[in-house]
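Up next, chain A:
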Amino acid sequence: MPKLIIDNLEIEVPEGTRVIEAAEKLGIYIPRFCFHHALGAVGACRVCAVKVLEGAVEGVQMSCMIDAQDGMKVSTTDPEAADFRRSVIEWLMLNHPHDCPVCDEGGHCLLQDLTVAGGHSIRRYEGGKRTYTDQYLGPLVQHEMNRCIQCYRCVRFYREYSGYNDLGVTGIAGRVYFGRLREGVLESPFAGNLIDICPTGVFTDKPSRYTGRRWDFERTPGVCIHCSLGCRTTVSARYRQVGRMEGRFSQRVNGDFICDRGRYGFYYADRPGRPRSGRISGQTVSVDQAVYEARDRLQRITEEHGPQAVGVIGSGRSSLQTQSAMVHLCRTTGWQGPVFRNTRITGAAADTAACALNPENAVSMRELETADAILAVGADPVNEAPVLALAMRQAQRAGAQITAIDPRPLEWPFDFEHLACRAEEIGEALASAAERLSDSRRPVVICGTEITDAGIVLQAADLVAGLRGSGKTAGLFCTLPQANSFGAALLDECNACAADLAARVEAGQIRALAVIESDLWHDFPDRPQLEKALEKLDLLVSVDFLDTPLFEKADIGIPSLTVFEAGGIYVNQEGRAQQVRPAHTGGLPITVTGAGDHPPRTFAPNVPGRDMPAAWVTAFCLAGQAPPETDAQMTAWMRYNFAVLSDLARMDADGVRLFAGGKTPIAHEATMPEKPEQCLELLLAAAVFGGEPMSDYSQCLRELAGLPAVWMDRADADRHGIAAGDRVGLGFENGEVSFVVRISDHMAPGVLVVYRHPDIDWQPRAGDTRYNIREDRIRRIEKA
Partner candidate 1 sequence: MWFWLLGYLVLMAKITAVLTAVMVLAAYLVLVERKLLGRFQVRYGPNRAGIYGILQPVADGIKLLLKEDLMPEGADRAIFLAAPAVVAITALMMFAVVPFGPRLTIGGREIPMVITDINVGLLYVFALSSLGVYGVALGGWASNSKYALLGGIRGAAQMISYELALGLSIVPVVMLAGSFSLVDIVNAQAGLPFILVQPLAFGVFLISAMAETKRIPFDLPEAETELGAGYHTEYSGMRFGLFFLGEYVHMQVMGALVAVFFLGGWRGPVLPPPVWLLVKIVLVVLFMIWVRATLPRLRYDQLMNLGWKVLIPLALVNILITGAFMAA
Partner candidate 2 sequence: MIRAGIDIIASIAAGFYTTGRHLFVRPFTESYPEYKRPLPARSRARIILTRDPEGRERCVACYLCSGVCPVNCISMQAAEDSRGRRYAAWFRINFGRCIYCGLCEQACPTSAIQLTPDFEHIRRDLLDMVFEKQDLLVDHCGKDPDYDFYQHAGVVTGLAGKGDHISENAPVNTRTNMP
């Protein structure tokens, strides 16, 4: 532990700490462009110069390049160092285009800050400025190379940290260029982090281009709800509208970075079609009217047919508040539910995954980065929980062996061994692959719940338990379908799924459904069954902040608030409950309420749209009860009413880990029936852009989703005479759907993989994400 003195302050730091980090621990901020604690140091920018007064190397040194050593004496304020830094700024500004007023980075630009801080204001050099031609980098990232100061942060992040190769640095000397070989969409689903990481305005946020300055935004710490990881974000809102999303550092969860789905998925919150008023049989009414009407009619049905005649359906995208209010609603009224899952197979898998987690075997993403062997079972992090792939890459960079057991054509940004097998063979493969972890000391088993069933989850949990038994610090990491699926598993009391309720509707036992923040129409796998069930219903109530097809079909529609307006608690896949604060007050964005292109000129005491309640408030109202008045009271109410949530009292900045503690998950049925002869197994899988209900509303992400595609194994494709790029039609009971064919060499044979896509408005009649399609129902429509 070297002990050194920086600016007359003494500090002891661990071996290998750079001087710049040691200074930061003392609260001394040394200017930097290229140094980033996640990316390390390269010494490219020269602006972190300090003067070493005593030590092995004396004189002006780059504080990011020298390790803290015992007896070192460093001055950051020495005139020589300050002069050096001033000169660095001046030469970095030689070619700067001086376009801060029209640059989106202006206001939170490191280069701008340091230029002002260093006192540089006049360009003394009279020669011409070097310029570059910019590239189109896709709908998310705006490129402006003239502002570049060659700190190499972008390439270091893109290549080394996240493992994608299509952004690099070409040229030499005065022509160094950061970009792609040719213009085109950046391939990495983490490209948005370039915006955060670039210390100047080379990469800026394209969808929010020119919408506002950092200082005008109300910036609130948030949590991403577009997958189950619960990454930390910073929400920037202005004029009652979310404008921009950035990654927020978290020691436990995501580190520094987030994926593009999380960064650009928020546009659902202010789309024009979002429900803002109540609706009764297609007629627009006030929210209160809709809520009272729903309450009265549900009440009447309960009185006429008994409480068994009303069902309540929720989802994993609701906050813990909403979920617990729904459980309370069913407890007080005796209604059926609430059910938080659509079907038994994936529902049971997710439930089992949540219940299998305990304080011993649960690992956070940051702990996973230190694993020395990773076995991924039926999990595709890039598509299901993208930031997990970043964590796995860090583990792999540190030397971890990664093995994947999966039928899908996995494309991960790191080296791994892919054991491709069909979904029903995963169990066997897992058993045989278990010994790969025997040499490791900190193995982690990652288990997906998208295409696996509860049996495999249990098998993975048993494997981890066995490894722990043999003295290893083994961990279990399960990905869940939705942001708050874990919360749903904690609260679930009814041991049923939406399919069960649908069956009861068909049988005439249930006459009314209240669907709260769930889109059955899109998510329910068996469309024909759902259609039949909905027809038989006397009353369908939908509470949602999205204008889902179900909301359109509902007899009574009640709008609710998004996470940005209502906040809430979300429990991520490792059981970490995280509090989200509202980012802005509810109500129509000012740009919508204004006449034409500017905000209204007059003041109204009531903001239009502010009367919308959060979904949990509506749930209380449906129960005929007064909801707790404040968020704090609601949290207290939850702690009091649900034993499993009592630990919420200990919630701090890192959240708090909640565990099911011996709760039995909902029962799972036997897995899929054996695959019949002459059939291919069609697997519906999560995609990074597409299929996640909220981010599907983002226009920019839709552009990235491409065309609906089906992946085939090369041998299967050859057998059918189909080549990559062909269009094929897959015939289902309820019609034919056309896809572009993609061919892979490293996926399980006999499997077709379709990644969820916003444009696929079709649900095969199937048990769940798996469906057997007869080979003769595959028809080539068009050759590539």
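Inclusion criterion for the candidates: all candidates are chains of the complex that A comes from, given by their letters.
Heads up, the rule we're going with is that contacts are C-beta pairs under 8 Å (C-beta built on N, C-alpha and C of every residue); 3 or more make two chains touch, one makes a residue touch a chain; residues count from 1.
Bear in mind the structure is a predicted one, so any value in this text is a computation, not a measurement.
Trainee: Every candidate listed belongs to the same complex as chain A; state which one touches it: 1 or 2.
Mentor: 2
Trainee: In their complex, what parts of chain A are in touch with candidate 2?
Mentor: 97-103, 106-107, 126-134, 144, 146, 170-175, 177, 209-213, 215-216, 591, 597-599, 601-602
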